[in-house]
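Here the complex is missing a single protein chain, while all its other protein chains stay put.
Chains: A and B, in written order; residue numbering restarts at 1 for each.
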Amino acid sequence: MDQALTSSSAEAANYFFGGFFIATVAPSTWAAIGCGLSIALSVVGSAWGIWVTASSLMGAAVGEPRIRSKNIISIIFCEAVAIYGIILAIILKGRMEGPPNIRDPAGDYMAGYLMFASGITVGFCNVFSGVSVGIAGSGCALADAQNPVLFVKMLIIEIFAGALGLYGVIVGILMSSSVTLGAKVH
Amino acid sequence: MGFFSTRKHGNDGYLEGLLRGFRKGILTAADYANLRQCDNLEDMKLHLSQTDYGDFLAGEPSPLHTTTIAEKATQKLVNEFMHIRNQAVEPLATFMDYICYGYMIDNVVLLITGTLHERDVSELVDKCHPLGMFKSMATLSVVHNVADLYNMVLIDTPLAPYVQECLSEDDLDEMNIEIIRNTLYKAYLEDFYHYVNELGGQTSLIMNDILKFEADRRSINITINSFGSTELTKDDREKLYPAIGLLYPEGTAKLSKAEDVDTVRSILEVYSSYKSFFSEGGVSAETSLEDSFFKHEVQLNRMAFEDQFGYGVFYAYVKLREQEIRNIVWIAECISQNMKQKIDQFIPIF
């Protein structure tokens, strides 16, 4: 394998882009990466959102201290995004039931790819959902400080932004629900 | 937009929130209605103490003067500004410094004037605008002539690039002080414009509009105010027009040849955003031209607050507060001079 990589670039290209590389990676690796990405990316989104919201919230709360407890809700929405990631990661983990079935690897390949895809789906959905909740939350904090009436309205927008992550979770669960990786030892 | 600009927001979001907190203190229509009812300055003080201004006039000796009010209000603005400036990190810090440069130009010009007329320069420092203070002001006490000022003070200020670019040491002696001021300001505006465009994102979106308008306003004002002047030839006048803005380059080229207000109006007819300024005022009322400029500026600055994740709000806040101080002083003047019929000529902000 090493030799193939160095001996000819054409061969290397074929190895990577011809999909041979993908096939050589074990399905359980794909499943594990998917599981990890789902939580990691969700946390990135969630943290980003909290970062954006909290900095605005802090500043706005200097002038208008009353907003601080109310606007914790925005933080919680961001937090929820990370929770989606955790949920999916746990579900994916639940689908990894045992070592790969070597005699009939087709089901395992299917499971590995689907788990990877659902991890990525949920992860990226949650990154963007988290950021958008964060931006909306920061707007919510600022708007609430100016005019308390706006709080509920902004909160609805935030819920919509939070729902985006949920869509990802739904799709992710659906993708991974039909498969299991490996089989319990019969 | 916003996705990557939120990255900066982590640093500046706190300050933006803080600033919007300050913005909430800008007087509302109800406050103005209250102020208008006042019979004397003491009443005004009382009303202002119920607003965000609080007891900024506390401890002032009883016969209040309008200049005291202006001074104290400006001091309040400066305190707020410095509070934010001191916490700012790059690039917001530089942006806020840019805001100061405009005031610094005024101060430098004042210092140049003072030195030219052999006044005691260290005394002049007290008269400078507090937003435009710079570090090398401390060395002012050793300055005795213009050459000293140029070589020891101006070179150390952040304005040095503008000074070097536009003026030589001899120019300080010979040129009219207002021309120096406007030359510096032109260089400053252009530099600021390029800086906000480097920053990009929401900042450049908002600030472009504001700075372009500022540039156009200067061009138009310089044109109108130099009619009949012997000191400023048309060629010189063209050199003072900032090379940014909606009018540049075609409009400014036409403006440089204008001879009277009517010509200016016909030039501006083409520009939809400025067309209304003249038609509102009519031929005689140049005052209302100035007023419509102010109105438009307030409008632009107010729009900056409709936006998030940009630095426009920091600039807009300073400008809006300045306008508010002008409004308060105007109302105070009207009250103290018994000219209540003209009290409504200020420009409400929110």
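Operating definition for what follows: contacts are C-beta pairs under 8 Å (C-beta built on N, C-alpha and C of every residue); 3 or more make two chains touch, one makes a residue touch a chain.
Keep in mind that, in the parts below, contacts and distances are computed from a predicted model.
Between the listed names "MOB kinase activator-like 4", "Transcription factor", "tRNA-splicing endonuclease subunit Sen34" or "Vacuolar ATP synthase subunit D", the UniProt record for the complex's undisplayed chain reads "Vacuolar ATP synthase subunit D".
For the chain that is not shown, the touched chains among those present are B, taking the whole complex. Touching the chain that is not shown, out of B:N11, B:Q87 or B:T113: B:T113 (per the contact rule at the top). The missing chain, though absent from the display, is touched by one residue of B:N176, B:T233, B:S273 or B:Q299; that residue is B:N176. Chain B meets the missing chain through residues 66, 70, 106, 109-110, 113-114, 117, 119, 124, 127, 129, 176-179, 181-182, 185, 217-218, 221-222, 224-226, 229-232, 240, 286-287, 290, 293-294, 326, 329-330, 333-334, 337-339, 342, 346.
Everything below uses one rule, namely that only the chains that are shown with their structure count from here on.
Separating the centre of chain A from that of chain B, both taken as means of CA atoms, is a distance of 48 Å.
Partner chain A is touched in their complex by these residues of chain B: 2-3, 6, 9-25, 308-309. Against chain B, in their complex, chain A makes its touches with residues 48, 51-52, 54-64, 131, 134-135, 138-139, 141-142, 145-146.
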